[in-house]
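Only one protein chain is missing from this complex, and each of the others stays in its spot.
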Amino acid sequence: MIRSRETRWSLFAAAVGVVFLFAAPQVFELFTIINLTTVLALAILALSLALVWGYGGILCFGQTMFFGLGAYAYTIAAINIGETTAPIFIAIFVAAAFAAILGYFIFYGRVSDVYLAVITLTVTLIFYSLLRSTSGPEYKIGNALLGGFNGVTSPPLNIPGDPSNVLYPEDMFYVAMAALILAYLFCVWLTQTHFGRVMVAIRENELRAELLGYDIRLYKLALFAIGGGIAGMAGVLFANGIGRVTPDIFNLYNTALTIIWVIVGGRGTLIGPVLGAIALFYLTSGLGTQASINNNLVLGIILIVFVLLVPRGILPGVIGIWDRAQSRSKLLRSEKRMRRRRAPRRPEQEAANDG
Amino acid sequence: MKLDRRRFLQTTSATAAVMAAPGIIGRAAADDTIKMVSILDQSGGLDIYGKPMVDTTVMAVEEINAAGGLLGKQIDLKTYDPQSNIQFYTQFATQAAASDKADVVHAGITSASREAIRATFNRFRTLYFYNTLYEGGVCDRSTYCTGSTPAQTVEKLVPYVMKKWGKKVYIVAADYNYGHITADWVEKYVRDNGGENVATEFFPLDVNNFGTTIKKIQAAKPDLVMSALVGGAHVAFYRQYAAAGMNNSIPIASTTFGVGNEHTLISAEEGNGMIVAYSYLQEIDTPTNKDFVGRFQAKYGADAPYINELAARSYEGAYLWAEGVKKAGSTDLAAVIEALDTPVSYNGPSGKLEVEPKTHHAVQNVYLAELQGQKYNILETYEQQQPADTLLVCDLVKEPNQSKFYFENGLEAAGIK
Amino acid sequence: MTGEIVLETRNLSQHFGGVVAVDRVNFTLWDAELRCLIGPNGAGKSTFFKCLTGQLSPTEGDVVIRDFHAGGREPHEVARLGVGIKTQVPNVFDGLSVEENVWLAARRWQGAKRAKVLTDETLERLVLGDIRNDLVGVLAHGQRQWVELGMVVAAEPWLVLLDEPTAGMTQEEVLRTADLIKEINQTATMIVVEHDMQFIRMIANQVTVFHEGRILIEDTMDAVARDQRVRDVYLGHRQQ
Partner (left out) sequence: MDLAIALALQIIYGIANLVLISLGLAIIFGMMRVINLAHGEFIMLGGYVVVISTNHGVNLWFAMLILAPVVVGLIGVIVERLLIRHLYGRMVDTLLATWGLSLVLIGLITTIFGAQTATTISAPLGAVPIGEYSTSGYELFLIAVAIVLSVVVYLALKFTRIGLVARGTMQAADMASALGVSTSKVYAITFGVGAAVSGFAGALLAPLTGVLPTIGATYIAKAFITVISGGTAILAGTTSASVLLGGINGIVSFGIGPTMGEVALLVAAVILLRLMPRGITGRIFRKSL
């Protein structure tokens, strides 16, 4: 019953992550380590969408809204409170709570599919429009001015209980990497629980799940809120990586990009979208260091070639090749076994099955 | 919190000094060049501004190198394209400061991107030049803002057009920080000159349907419209305004029309008669400028884009920095800052450009011009305008250890207005 | 009829635009019964079934299951009463294995341990053991039907509603299904919607015939089979 292979690979992936956590600062240059905070924040954002969309089948076209809410909530809370430990939890709570409210609105209204995509996109764009026009001094929450288009400077994380002891950007890497590993393990665990199986079941067939007595609205809402919370946490890290939150987080480009990461990495896996986000970030930023060919052109061609050659995304593509070799022999064996058992008793059924 | 932040910056600069040690060794090893990094958008929505800026930056560096370089060394210019995306700004800023160990970085178009990277440059004690016209208010020891600010241009434009056209002014502006602050300055100068501000309306940057507003303007019957609209979508305003026949009845003045070469994106008859104010226009009739324009067009072809203030200032910004290095005789941060603040000046295409030591902004000429046939006729020249707005809040001579953006939340929050 | 009424519809109607698919039906099901609903295509029996299961919200009238007013409720609320439902088109989790499908049904009502046992029992009972690890999506139509029946059984319902359980099955499978239904009926009250008369003969004692959205007749199978009106509307229809 327990998908032991998946668990094994997940733990392996997490172990690789832990090795990276300790090895990276020894191997990479300082600037790489500093920049990794941002990259890892985006990776966690991709993970949250991998959970909500890849596992839950909820095509959320506005995952960046929870990401942005987390980033803003963290920044505003930290400015008001004067330390950053509580704001982390406030940010996660705000993002999850908003996801829950929006989820209630969506799922109890039976909105799904592309219509759900448009609602989530639209709400994200509402945040984008509203936040951009908050440049005046009248837009403030507590002591924090919202800053409009230019955004707000985000206070850096401090050691819990010691507000004056702030983390250096390179120390943020440890926090971000640990957060990614923990968030990933949490998601793996979640998919293994009864809740996670029901979510997959709902993705596979909503009506059947309902007919079994599962309240799919509630399950979707719960998953949506969890995904929102994870995205909110990613937002906290992003605010630290950039040192600032701006309404651009909520723009169409970024929210579509999140979808692209998940497709590139592979839907239905958790680690795939994480790798997809990291790969695309470095591909795009790598292109940014050259100026001879237009970056959009190169990136666009790469994505198109990719979708034609690797239709299911990076990870499922690799697994598929691996599996085909494995399962072919397995299938042969089990078929032989079946034939041996059934053939003497029910020859007519074999015939029926063949026809 | 403010205290904590400052403390953070102090602690980080201390670490930066420690970390700079291996950096200095590294620099000594590759001491044959001076490292300059440019981070400007060459793709994405901001490329209309970024691409010409990169072109002129490259041209300036090539010229300096051809003339023997700086302090006997060649300038090694690296250009990064953040693709109109803030996460790449911080990525490349960190790379420039921590990995390339740049002696100077010329970077940033929007204020959001500038603020995101300024913190990084502070931390790594990297000299930073911001060559874009913007809302003013940055007050930072190691940052130089060479572009014009609203007080410099709006102050001249408003009285001129009010005298010419009348006292009732209708303001349309982009709904973001720069638009709001510019609108504030326009309102102030309209009041100061005894005019009446009929209405101020703000538009999201991606709106490109201005019909209802044009009707409102028709209803309000102002003497003139002041525009602080920004970006590709807002070009639509001028076209729809002309399509409704308004350009013949109520004229438009602007300090933002043209930074994205908007005057070539609308036809001649749509733009004729508009009056703008900038600290550089390609049409400036001086030998230095004509020579500059000639070299630019020779390098980038006859189809080269119009050179606007952003592009010209990027060129001049590079030279201004080079003057500072020459005077300092080194690329050491403190020495270059000291040299720049003496103050250094550079006679460029726009005329004399001089560092204003209190604000690290630039004293510069301002030109008023009328658009005719997609070209500007210069009407007035105002020599050596001070960055009056930033001077109200910033004094780096008295208080050198500052790194603030005073106008982050508008003028009112900064105590002006 | 004796015993307790477990399911009842009162003036149940379902309209689609101007079309009246179910027209003021009063239907009563008694405890431990195995009731078959028959009728030609378009008679309204499937619509009626969907009203019972919460898939459709009735335009008028009510469905009462024991004391619960089920009309207009969500399917999961109906299922939560202990009702096992199998729809006309096999509704299974194609991307999951046979075992996981059944487990999801069992686990809805039971703790992890009991669910495991129940899953194993059900797989054995329905002879699905050999294909327990196969993805349901790759199975033949009849097998998928069986998986769905397994899901119904694993939930240990006291009331079972089946819509055309033998559609697409081989003769052999139909026979086994008939046996299974009788077996389920030992512990559960049942409604089976079917139009395969042969199959109904195998399992039914009491039959309700639908015609044009109403109940035409309700009697034993033999009596129904002899009824001229049924021959006209139902058998006549089948011959077309």
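Going in written order, the chains are labelled A, B and C, and every chain counts its residues from 1.
Please note the rule applied: a residue touches a chain if its C-beta (ideal position, glycine included) is under 8 Å from a C-beta of that chain, and two chains touch if they have at least 3 such contacts.
Not measured: the values here are computed from a predicted model.
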| item | value |
| --- | --- |
| Which displayed chains the unshown chain touches | A, B |
| Touching the absent chain when the full complex is considered, from A:Thr7, A:Gln192 or A:Asn296 | A:Asn296 |
| Contact residue for the chain not shown (choose from B:Ala242, B:Ala322, B:Cys394 or B:Ile416) | B:Ala242 |
| Absent-chain contact - pick from B:Ser267, B:Asn347 or B:Thr381 | B:Ser267 |
| Residue ranges of subunit B at the interface with the undisplayed chain | 43-45, 47-48, 50-52, 175, 201-204, 206-209, 211-216, 218-219, 232-236, 239-240, 242-246, 260-262, 264-270, 303, 305, 374 |
| Hidden partner chain, residues of subunit A it touches | 105-106, 109-112, 114-115, 117-119, 121-123, 125-126, 129-130, 133, 252-253, 256, 259-260, 263-264, 267, 293-304, 306-308, 311 |
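As a working rule, only the chains that are shown with their structure count from here on.
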| item | value |
| --- | --- |
| Pairwise touch network: line, ring, star, complete, or other | line |
| Centre-most chain [mean C-alpha coordinates] | A |
| Centroid-based (C-alpha) most distant chain relative to subunit B | C |
| Where subunit B and subunit C are represented by their mean Cα positions, the distance between them in whole Å | 74 |
| Distance between chain centroids, defined by C-alpha means - subunit A, subunit C (Å) | 40 |
| For subunit C, residues that touch 2 or more chains besides their own | none |
| Residues of subunit B engaged with two or more neighbouring chains | none |
| Complex contact set, residues of subunit A against subunit C | 1, 194, 197-198, 200-201, 203-205, 207-217, 337-338, 341-342, 346, 348-349, 352-353 |
| Subunit A partner contacts - residues on subunit C that touch it in the complex | 53-55, 74-77, 79-80, 85-87, 91-96, 99-100, 103-105, 107-109, 112, 116, 119, 130, 140, 142, 148, 151, 155, 170, 172-173 |
| Residues of subunit A that touch subunit B when the two form their complex | 29-32, 34-35, 38, 42, 78-79, 82, 129, 132-133, 135-137, 143, 145, 147-151, 153, 155-156, 158, 163-164, 166, 168-169, 238, 241-244, 246, 248, 253, 281, 284-285, 287-291, 294-296 |
